[in-house]
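A single protein chain has been removed from this complex, and every other one stays in its place.
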Amino acid sequence: MKIKFLLLAALFFAAGSARAQVAATYQLTLEGAQKVMDAAVTYAKANQSPGGSIAVVDAGGHLLLFERLDGSFPASATVAIEKARTAALFKFESKKLEDAINGGRDALITVGFTFLQGGVPVLYNGQVVGAIGVSGAKSADQDREIATAGAAVQLQ
Amino acid sequence: MKIKFLLLAALFFAAGSARAQVAATYQLTLEGAQKVMDAAVTYAKANQSPGGSIAVVDAGGHLLLFERLDGSFPASATVAIEKARTAALFKFESKKLEDAINGGRDALITVGFTFLQGGVPVLYNGQVVGAIGVSGAKSADQDREIATAGAAVQLQ
Amino acid sequence: MKIKFLLLAALFFAAGSARAQVAATYQLTLEGAQKVMDAAVTYAKANQSPGGSIAVVDAGGHLLLFERLDGSFPASATVAIEKARTAALFKFESKKLEDAINGGRDALITVGFTFLQGGVPVLYNGQVVGAIGVSGAKSADQDREIATAGAAVQLQ
Partner (left out) sequence: MKIKFLLLAALFFAAGSARAQVAATYQLTLEGAQKVMDAAVTYAKANQSPGGSIAVVDAGGHLLLFERLDGSFPASATVAIEKARTAALFKFESKKLEDAINGGRDALITVGFTFLQGGVPVLYNGQVVGAIGVSGAKSADQDREIATAGAAVQLQ
């Protein structure tokens, strides 16, 4: 009992008080990125996606894992990576930013990031540990569905 | 029997199976790019185009052949190349992307490519082997007509 | 016999005469890119590489497949992709360009591509069908060894 408490206390301390100089967190490993990728590819195939590029980045927006399914247009590679980067660095779905632009806030274009739906953060324990970006599926909506399927995996 | 098998094998090889490590394809030669260019220039002259830049790129979006007709404004050079690049790397007409933006999906601007009509893929055997881009004709519509005339050639 | 000749003739025609408007070629599929990647990763692990990023691009320099092994520094992602792109678009090993710079032709730096060893073209049938780039291994030499191991696979 006491041990359980001590471990809990240690974890709590590690998780960081308001004045901590470092905060405990998690980062996506290649294994985790592969799990996200697999879920996305499985969804894409089950839903007749004609192809597409899928990118998984870490919390800093740097690429961890990528694949371009046969038949996908070449530009989808860059677009998928940029969507993932947007979701990681803004810590929410890129769709939120696309919707804001299409809804009238055109000035967001000046930020210089790719603000198109299809980028979704990957969470663990409530923290953003990376993001997935998809481009080149049947439609922009399907890009997002595939990314959402990838981000929905339970990481361990 | 053996012949049928060989033909089948050849077809199978040409089409590329799901597990093939390479897929047979075609690429535009300079000779082919010249044929595309000639058809575009012929159309431009027959339709009183005041000039314009015409660019032909390969399937990877890299320039193969380029001409700026006398009287064309200097910026048309870059714009024509970028339109061709867009059509090659997205594997469809750049007009589709321009129309989406003008129709309200302003967020596409953030992708950073030139999404203006006048970029058209060049096909052979159903595959994109390159693209043509035109800028600086009488109007944006004519840019596209010239590009379309170029892309319509039958390559051999 | 006659059939064999006809098939040969068909292949010859497809391969393109000097005046052909299209030339038959091959492109790396995702399956082929995976084979290149697997050979590179196997070599890296067998030779105690501490990690590294591995990128496979198509002949146009566009990303097909990528992975960053755990422990690799984040910048290795971009560097690996750029090395692969250099090898694909120049059609030879990036080391040749690095050596030229280090040997005194500093002006090559102005080209704007990443000219560091570790980018190697992937060939099929004597044609460049893509390239592999590696960054973040034990040393620059090992980056190149891993890339070379990847590019050495026999594609089918």
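A few comments on the model shown:
Lettered A, B and C in written order, each chain numbered from 1.
Just so we're on the same page, a residue touches a chain if its C-beta (ideal position, glycine included) is under 8 Å from a C-beta of that chain, and two chains touch if they have at least 3 such contacts.
In this text, all values refer to a predicted model and were calculated from it rather than measured experimentally.
Across the entire complex, contacts from the unshown chain go to A, C. In the complete complex, the residue from A:Gln21, A:Gln48, A:Thr110 or A:Ser139 that touches the missing chain is A:Gln21. Considering C:Asp38, C:Asp106 or C:Asp141, the position touching the chain not shown turns out to be C:Asp106 (whole complex). If you put the hidden chain back, the residue from A:Gln48, A:Thr110 or A:Gln156 that touches it is A:Gln156.
Contacts to the hidden chain, counted on subunit A, fall at residues 3, 7, 10, 16, 19-29, 31-32, 35, 58-62, 89, 124, 129, 155-156. Against the chain not shown here, subunit C presents residues 70, 73-75, 79, 82, 97-98, 101-102, 106, 108-109, 111-117.
As a working rule, only the chains that are shown with their structure count from here on.
Interface note: subunit B and subunit C, two copies of one sequence, contact each other through mostly matching residue numbers (shared numbers exceed half of all numbers used). The chain with its Cα centre farthest from the Cα centre of subunit A is B. More C-beta pairs touch across the B-C interface than across any other pair of chains. Distance between chain centres (mean CA atoms), subunit A to subunit C: 28 Å. Computed from the mean C-alpha positions, the centre of subunit B lies at a distance of 26 Å from the centre of subunit C.
Counting partners per residue, subunit C has 29, 31, 58, 60, 62 as the residues that reach two or more other chains.
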